[in-house]
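The complex is shown incomplete by one protein chain, all other protein chains being positioned as in the whole.
All chains are identified by letter, namely A and B, in their written order; residue positions are counted from 1 within each chain.
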Amino acid sequence: MTRKLQVPLVTAEVDGQRVQVPEASTLLEAIRAAGKDVPTLCYHPVLEPIGACRICVVEVEGSRTLVPACIRRVEAGMRVRTDTPRVQLSRRMVVELLQGSVDTSLAPDVRRYAAEYGARPERWEPFAQEGPRAKHAPKVDNDLYVRDLDRCILCYRCVRACGEEVQNSFAIAVAGRGLAARIDPGFDLPLPDSACVFCGNCVAVCPTEALVPKTQFEMRRAGTWEEGRQQVVTTICPYCGVGCKLNLHVQDNRIVKVTAPLEDPITRGFLCVKGRFGWTYVHAGTAADPGGGAEPSTPPGNL
Amino acid sequence: MSAAPLRGWGVELQRLEHVPPPTPEEQQALERVWGHLGPEERVGRRDLLLPALWAVQEARGWISYPAAAAICRELGLPPAEVYGVASFYALLATEPRPRRMIHLCDDIVCMLRGAEALAQTLHRLLGDPIQEPAHGQAYGGISRADGAASGEGPLPSVGWSRSPCLGQCERGVAALVGERVLLGLSPEALEERVRAWLRGGEGLADATPAPTHLGWKGEGTPLLLARCGRIVPTSLEDYRALGGYEGLKRAMTIGPEATIQEVERSGLIGRGGAAFPTGRKWALAAREPPPRYVVCNADESEPGTFKDRVLLEKDPFSVIEGLTIAGYAVGAERGYLYIRGEYPEGYRVLLQALEFARAAGYLGKRILGTDFSFDIEVRRGAGAYVCGEETALFNSIEGFRADPRNRPPFPTQVGLFRRPTAINNVETLACVPPILARGGDWYARLGTERSKGTKLVCVSGHVARPGLYEVPFGVPIRTVVEDLAGGVPGGRRVQAVLCGGAAGTFLLPEELDTPLAVETLQALGAALGSGALVVFDERTDLWTVVERIARFFRDESCGQCVPCRVGTQRQLEVVAELRRGGGRVDPEVRRLLEELAQVMRDASICGLGQLAPNAVLSSLRLLGKRP
Partner (left out) sequence: MFGAGGGTNSYREMEETDLILLWGSNARETHPVMFLHMLKGVRRGARLIVVDPRRTSSAAFAHRWLPVRVGADIALANAMGRYILREGLLNEEFVREATEGFERYREAVEPYTLEYAEAVTGVPRELIAATAREYATAPRAMICWTLGITEHHNAVDTVFSLTNLALLTGHVGRYGSGLNPLRGQNNVQGGGDMGALPNRLVGFQDVEDPEVRARFERAWDCTIPPKAGWHLTAMYDAMEKGLLRGLYVIGENPVRSDANATRILRLFRELEFLVVQDIFLTATAELADVVLPAAAAWCESEGTVTSSERRVQRVRKALEPPGEARDDLWILQELAGRLGRPWDYPDAEAVWNEVRELSPLHRGMSYRRLEELGGIQWPCPSEDHPGELFLHGRLWKRPVEGPRAPFMPTHYEPPVDEVNEDYPLLLTTGRRLYFFNTGVQTALYRTPVPQEEYLVLHPRDAGRYGIAHGDRVRVCSRRGAVEATAWVESTVLPGLCFMTLHFPEKTPTNFLTVDAADPKSGTAEFKATAVRVEPVPRGRVLVEATREGAP
């Protein structure tokens, strides 16, 4: 089983440094192989790249435009520059455009890049119009996760996770066009009437809390969400026999969120509804039951 | 995206079992789309999605949830994706909408002809325009289960919306109403019509529109316009009598490789805007493994551009023959012709011409007795400028949202249905039959060193004879504007000429002596683009024009990448503010626009975003220096 295929290598140059990577590697992979990095937003390590957010752009010698590193394949002899003023301008602008169009306050990556590239979204404010940036209330149409589309940067990660790459539910897609494009289950259906199976795998890949577990959403509102005080304990899901690893996020002896470790080859970070949301019973009947029960059929509470 | 989706795979369609059936009229419309395909054969035919959406849109005036659910069941598609596609297009409605919609063109050229007065008339008669969610209002109340209108009371019978350029610039103001395009509209005529419709009548017979001025000048002309207006467009006899199908015969005599060589020798470059050598494109596609496709891009949507419409309406066989030769050369068995939804007349003419071509053995099995079999399918767009971008066009045909794809890979390797594809513009393909018939060397003698042959130029705006003109490359722009189109009427002076449509650049009056050629315009920092020249006289408020262009791009951005999705909005906001402020551009604002422009050019996925700042930036050359 350890038979290794001989993959031909290609040589490219990253910021003047020669690097050898397997054929069909992306520029991002080559850049990382060279010990460098570029910022990414729509890129996610377990999803296919789509090159939509354009923050990972780099200069490639001979190319008229900048090139998205996440999706472009390395070619032999390519000379790549990852941090020129031209590149920095694009990255700063992408961050400014995002910050000016949605609420990125809970998007740690965007905030980090904003600081790194010196984004000044306020310089667009004198020109801002009300209409196209109208705010929408968070959509709370079920008790497991919330859609706060004002935070959505349209990275398509959720759509990819819901679609053929992972979950194959195809419950959400991009609807509308241009600035009005948004993630929608179709015909503006509430999620429970859609094809959604509430695996929360979209939530797992969302980089901005546009999709967020309801527990987290409510604790944030109440001001009690304190990531710094949370411990993460890895265990195994209590339901079926697949053996998914769960990361239990625990605050004050309570589970506040469940995720799955990306590096686990069984889940790759993806779970089903029971694994991600079906944990509330361990707190049933105790004070501040976070999930509560829908007419529990069993007397709640440990004895 | 990984492997091609399986047939109807993974869609848990039982979820749709309890959605009510579509209305009988919706059902009948869908049956016509399915045609002879049995239920098993429909599943997985995602490429039938757009035709199916069109069918129910026309049957009811909007796409109801039950109708969409029926499409999902038949094609095996998830509702979210069907909605994602339906809501992408301006001509498709996912909310109840009046059956008769007036899509009034208020784009740059019709604007010059008084479109705003017509908009006021419609506003007075019909109230606010109905804009699709794609254009602003992101969330509407949408009725679902029952498929009935969600609002209070019955739907009005007539509604209206503002439309981007309808490609009728030489004879506007134009409005698209169902399968008709109303032309040369005046506020009075429009009011009379609308009142008739509101009373339930059909209104007046369409007035005969002003004829499209056609003209030519210089060596080799008329080549593309030789038949236009001189033949019955759908008459194969007429077409053949004037040299039709000689090109295909010659191609079949010399074989596919030699055909490609002939086109390469002609120096023909693409007429859609990108100016890529056509022969090389074919050669690249031909060396990839089959099946291969050829596609004709007839999604002409660049504001100010109407040449493809004229060719399709007046000489459809020339395009059909060109595409057939392309199919022969590339080794394709199937060609697609994608025509924009706003060209109902072109669509009708094409369908008929294709039928005649098939009946005469120019399409179908074993064409002209050879072992080459080839047929052409026509697909209709539904209101999206971005579909003119070739990879977006592929996605549109395939039934996906028309988001452009990242490249590489290029269409010649991974194109339509992920297969090697040669895609060419209408005018490009119309050049092919004469090249084959008369030889590539003959063609290469026309034009300039780097721009071979003749070019169709759409002249509109403030000229005496707006129309379509053919000249060999190298003729000064002034010749086209003044000699052929008659110059600015009323003795007024030219303020600027927008060259290449909304994605183009403003030329100053002193630049009009530039020869019309790819290389000369490039030297000016401009581009020929689609071959549109919109002339603005000295009285025009150019800021209004620039703002309309900025709005056009904001409305037409697919929304996929950040620089274009948000950048077009920011650009519009700044331009609007500048116009309101009387046009003063201080250096800081100028830098802001320039930075944004650079990022949109550098980092957008496709040409739409990359070209969106062109007109704005070039207008600063004219306007920025004013006090």
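Here is the rule we go by: contacts are C-beta pairs under 8 Å (C-beta built on N, C-alpha and C of every residue); 3 or more make two chains touch, one makes a residue touch a chain.
Computed from a predicted structure; not experimentally measured.
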item: Candidate in contact with the missing chain, chosen from B:17, B:510 or B:588; value: B:17
item: Touching residue (missing chain; options A:147, A:182 or A:245); value: A:245
item: Contact set of chain A toward the excluded chain (per top definition); value: 1, 142-144, 164, 166-168, 191-192, 196-199, 231, 233-245, 248, 250, 253-255, 264-267, 270-275, 277-282, 284, 286, 291-303
item: Positions on chain B contacted by the hidden chain, ascending; value: 2-3, 6, 9-14, 17-18
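In this text, only the chains that are shown with their structure count from here on.
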item: Parts of chain A lying in touch with chain B, wherever the complex brings them together; value: 48, 50-55, 57, 65-66, 68, 71-73, 86, 89-90, 93-94, 97-98, 100-101, 123-124, 126-129, 131-132, 134, 136, 153-154, 164-165, 168-182, 184-189, 193-195
item: In the complex with chain A, residue positions of chain B that touch it; value: 1-2, 5, 10-12, 15, 65, 68, 78-84, 87-88, 94, 133-140, 142, 144, 384, 401, 406, 408, 554-563, 565-570, 573-574, 576-577, 592, 595-596, 598-599, 601-605, 610
